[in-house]
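With one protein chain withheld, the remaining protein chains of the complex are depicted in position.
We just call them A and B in the order they show up, numbering each chain from 1.
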Amino acid sequence: MKHLVEYRDADTARRLAAEISRIATRPWAIMEVCGGQTHSIIRHGIDQLLPAEVELIHGPGCPVCVTPLEMIDKALAIARRPEAILCSFGDMLRVPGSREDLLAVKAAGGDVRIVYSPLDAVKLARATPGREVVFLAIGFETTAPANAMAVQIAARERLANFSLLVSHVLVPPAIRAIMSSPGNRVNAFLAAGHVSSVMGTWQYPPLAEEFRVPIVVTGFEPLDLLEGIRRTVIQLEAGRHELENAYPRVVTERGNEAAQAVIAEVFTATDRAWRGIGVIPESGWRLADAYAAFDAEQRFDLGSVTAEESPLCKSGEVLKGVIKPNQCPAFGRECTPRMPLGATMVSSEGACAAYYHAGRTAHGTRLA
Amino acid sequence: MCLAVPGQVESIRDEAGIRMGRVSFGGVVKDVCLAYLPEITVGDYAIVHVGFAISKIDEHSAQETLRTFAELGILEESLAELRESDPATEPGP
Partner (left out) sequence: MEPGSPEIDVASFSCPAPLRDRPLVVMGHGGGGGLSHDLLEHVFLPAFGNPVLDRLGDSAVLDLARPLAGGGRLAFSTDSYVVRPLVFPGGSIGELAINGTVNDLAMSGAEPLFLSAGFIIEEGLPIAELAGIVARMAAAAKRAGVAIVAGDTKVVERGHGDGLYLNTAGIGVVAPGIDLGPHRIRPGDAVIVSGTLGDHGMAIMSVREGLGFEAAITSDTAALSGLVATMLAACPALRLLRDPTRGGAAASLNEIASLAKLGIEIDESAIPIAPAVASACEILGLDPLLVANEGKLLAVVPATATDTLLAAMRSHEHGRAAVCLGRMVAEHPGVVALRTVIGGSRVLPLPIGEQLPRIC
């Protein structure tokens, strides 16, 4: 695949890693706020190529991990209704709610369907006029343009049986919350490349300035990640704290303005609870009042949902980078990938799942 | 949160007022919504997330990046080799 495999060259990766080793003279903790980047780091074993001085902290960049428990429980409640078809991205199917997950509801007879695009859910609504099609619209800014267009199309076609359960989260408020967290160890951020392709990079300089942290917009392939890390370490060593774009083939300073315009029309900012972290002000998007008819939370009387997180789960501390997964008392004991207590153990890019699997080798790192 | 993959636009059409395209990802073809990239044309590459093209890939910029990678570390490696073969050699500026 062009524009993909070129960025997986082993020799170049080695040279980038050697370069990072050469320039890092002190310990640095760098956080990536994007589940896709975490996934790539784990998949390619990028952290093993880095010198001991450079520590990667996996941040709360995975919608799976941070979608509030209440929202999962609402999705489960809707899925249990006989008239509803709950459509979702595959990522969410195994995330535990207070008592069960979407797969369990499906097994018990709920109509739960995996879709690749929100447009598939719209198509389904057109095809099944007698059923209520609800799309679980989670995601960061990257997914918002798609979800917004789905709503606009539904509005234009006056689709009466289509609605969204919205739980969008935003990156810049998350960065602010992490940097303001007691116990925060983060020295710099790798900013999410695809979020930035939509939103641009203009939101980051004020954050870099306020918290005196380098913010480097980074891609997803191994060479992109290593390059982002390299530029970050250069800044850290030089005492700089600026925004830098290490993914210029996809990201521009203004971002995709057509997408931003549609987002601005369909969504509006709201306080959002991040699972394990708590409420971060203005950190999410909900449907704008003009589109209230498509809001599943209003369409379905779900009552008050009291969500119960396991008291043992320390996902929030892990997501903020305050503790490492293996510092959680339940890690590997009450909480394993097979029986996860929290989302960070369920998700394939959850920090806890990553640590769990990596730790099973005798030495943890550097396999032959 | 951002599994987005590069694909090449093979054809573009209008579907009920929405710009759609057939995009090829290394031989696998999917229908993709192009509404957010009004300037994109057949032959261009774009990053696609959940069935929507969200950014065009700038070829020139991509070449630049790859060139930077190619040059990176070469100087250091040559110097290291030089030092190994002749310990009297001073490291360069």
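Just so it is clear, a contact is a pair of C-beta atoms (placed from the backbone, for glycine too) under 8 Å apart; a residue touches a chain by one contact, two chains touch by 3 or more.
Values in this document were obtained by computation on a predicted structure and should not be read as measured data.
Student: Taking the complete complex into account, tell me which visible chains touch the one left out.
Tutor: Answer for the hidden chain's contacts among shown chains: A, B.
Student: Pick out which of A:103, A:155 or A:258 touches the chain that's been left out of the picture.
Tutor: A:103
Student: Of the residues A:20, A:33, A:46 or A:154, I need the one that contacts the missing chain.
Tutor: A:46
Student: Spell out, residue by residue, where the missing chain touches chain B.
Tutor: Touching the missing chain: residues 1-3, 5, 25-30, 48-50.
Student: What residues on chain A make contact with the chain left out of this view?
Tutor: Chain A touches the missing chain through residues 1, 4, 8-10, 13-14, 35-36, 39, 42-49, 62-64, 87, 89-91, 93-94, 103, 113-116, 120, 124, 139, 143, 222, 337-338, 347-349, 357-358, 360-362, 365-368.
Throughout what follows, only the chains that are shown with their structure count from here on.
Student: Note which residues of chain A are touching chain B in the complex, please.
Tutor: Residues in contact with chain B: 1-4, 6, 9, 12, 15-16, 18-19, 22, 34-37, 39, 61-63, 89, 116-120, 139-140, 142-143, 145-146, 149, 153, 192-195, 197-198, 220, 223, 227, 248-251, 256, 258-259, 262.
Student: Within the complex, which stretch of chain B touches chain A?
Tutor: 1-6, 8, 18, 25-26, 33, 35-38, 45, 47, 49-52, 54-55, 57-59, 61-62, 64-66, 68-70, 72-74, 76-77
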